[in-house]
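Here the complex is missing one protein chain, while the rest keep their positions.
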Amino acid sequence: MNMFERQPPTAPTRLSHLWGAIKSDKLALLALCIFSFYCLVALLAPFLAPYDIDNPAFMDLINGELPPVWLGGDAAFFLGTDVQGRDILSSILYGTRLSLTIGIGAVLIQLCLGICIGLLSGYLGGKLDAFLMRYADIQLSFSTMMVAIVVLAVFQSMFGGAAYQQLAMLMLILVLGVAEWPIFARMVRAGVLAEKDKEYVDAARILGVSRSRIMFRHILPNTVSPLMVIITIQIANAIVAEAALSFLGLGMPPSQPSLGALIASGFDYIFAGAWWIAVFPSITLVILIFAMNLLGDSLRDHLNPNGGWR
Amino acid sequence: MALLTVEHLQVDFRLRQQTLTALYDISFTLSPGERLAIVGESGAGKSLLGYAIVNLLRQPGYISAGAIHFHEQNLTKLGSRQWQQIRGKKIAMIFQDPMVTLNPVLTVGEQMVEAIRAHQKISAQAAKQLAIHKLSQVKISAAEQRFEQYPHELSGGMRQRVVIAIAMLLNPEILIADEPTTALDVTIQAQILHLLKQLCEEQGVALILITHDFGVVSRIAERTLVMYAGRIVERGPTLEIINDPQHPYTQGLLNALPQMALAGQRLNQIPGHMPSLGEHPSGCAFHPRCPYATEKCRWQRPRPIYSGISTVACFAIEELLAETNLEEGDDNHD
């Protein structure tokens, strides 16, 4: 309706708009709080954890398989210990730190690759576009997990366990990052195609603004809104993928356990009575993924211009 | 006997924090077969008025006061079941963009037959005959062929003709046209306006034409309402309003047209711009842009009075009338 299109949008900056929307949406606010809490915990893990996991004294078989405090365990180990006597709370704190690092790192790689390729593909068009997009299709047709399993298994057998233990985190970030860039590239390309014929791009060209500046300064800022949604969901996906790989023994080594590796190491003892070794990391992981997806959904609702009136 | 009477209509928008009024105290009448134009710039509320009449206001807009009488029926009190008997059948509407009305995945014919058979119990064959007849009435050549085509195969002008044919299918009594020619080229615009006028004259349909273009108004309408910021500021016969506009806003609007200035000279512009919803000034809404504004205009709202030419809501005109000792006409005199 005419009257509404003319009404000047108040609060034009994207962040303040989003913040306003999230503030009024209780569920989104909760999800944001949970996510921030996880990030905080991950950052401060060395200070928060009761034990330093790198300390050789951390592992003490005497304390093996102690149940959580409220089930009659030792007060020094709030969530109990695993078979090797490691404090589960400390392991979870460090594991969260690792999982989040891998998730965010992988998505950063996806984002960089995706933005550059998407911008080039969309703005320059032609054969480059056709080539890159067909390549993306081919890559997407292999499942990420399959690629990751193959690459990591080959790497492990080629360089041996010792080298792998050192490089595991870097490899996971790289593999997960490189495997899923097409998702971002496609999204960016779609945005670029919608924006590049707009008159403001023509105006910039007429002024003689360089191509790279047009791409990064003019077009990119107008295509990032939908990216924010996938960023959150992709971080969750990367964390889940990492957990799955670790569970299969292809991810983080037991000496530097991520949440997935913790679950894997505790899995054998679930039916032996020591359920807490696997269950607490699982709960941690599920809550994190749930909050991320919730956040992604509410971002989608609020950033979608067609999603209702303002 | 009026066909449509709008009385003190008010439309509000209920937002999260506040309720904004978009249309204030709108009253007018429409006689059978009359062609009425509603003129204003974007933000004046003219489209909103059209939507309000056919009950197509979208959330959060709603009619908060007033009445719309159509044949003794108060349209504001009808339920959605009763509206089906009126909208499309008695009151039809066409929009600026024909694709709002046309479904891109159905042929022109399918849409027309569907519309007919939704309201009348006739055979598909008879419906097709009727549809083709209506298509030829809107001067579509090779109507049988067009009947089989999809909307995207037609040109802009042709689509608008099809939309008019669909609107006229059930012989409505009122046709509301919201900027029907704005998206079209001048030569096509001339054709469509001519067609609309002809249809109204031949079939006795009353027309409400919503537009921003005085040129269009002058071609087709007998009577004109000028709207500004949700209010009717002037109404009267089209010719009189164009030749001798009374309200300062109407004067400004007409004087701003390039035709009104000598070639190469500066145009007579109205300073400022239409206030947006929620920023409507107190008193006379036009006073911040009005060359004759006085202190009174800032705080008091002028009532519509008959100036001898048209009915105007303006204190300057009121004073002028008082000075020349003219009898004040009654408010409803049109």
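Letters A and B mark the chains as written, and numbering starts fresh at 1 in each.
The rule we apply is simple: a residue touches a chain if its C-beta (ideal position, glycine included) is under 8 Å from a C-beta of that chain, and two chains touch if they have at least 3 such contacts.
The rule we apply is simple: contacts and distances are computed from a predicted model.
Between the listed names "Na(+)-translocating NADH-quinone reductase subunit C", "ATP-binding cassette domain-containing protein", "Thioredoxin domain-containing protein" or "Heme lyase CcmF/NrfE family subunit", the UniProt record for the complex's undisplayed chain reads "ATP-binding cassette domain-containing protein". Listed residues B:Asp97, B:Glu114 or B:Asp213: the one in touch with the omitted chain is B:Asp213.
If you put the hidden chain back, the residue from B:Leu130, B:Ile242, B:Ala293 or B:Leu320 that touches it is B:Ile242.
Per the touch definition above, the residue from B:Glu41, B:Asp97 or B:Asp244 contacting the chain not shown is B:Glu41. Contact with the chain not shown here comes from a single listed residue; of B:Ala143, B:Met158 or B:Cys200, that residue is B:Met158. In the full complex, the hidden chain is touched by subunit B at residues 41-42, 155-158, 185-191, 193-194, 197, 212-216, 218-219, 238-239, 242, 252-254, 256-259, 261, 263-264, 266-271, 273-274, 276.
In the full complex, subunit A contacts the hidden chain through residues 6, 8-9, 12-13, 127, 130, 134, 198-200, 202-211, 217-218, 221-222.
We take it that only the chains that are shown with their structure count from here on.
The distance from the centre of subunit A to the centre of subunit B, each centre being the mean of the chain's C-alpha atoms, comes to 54 Å.
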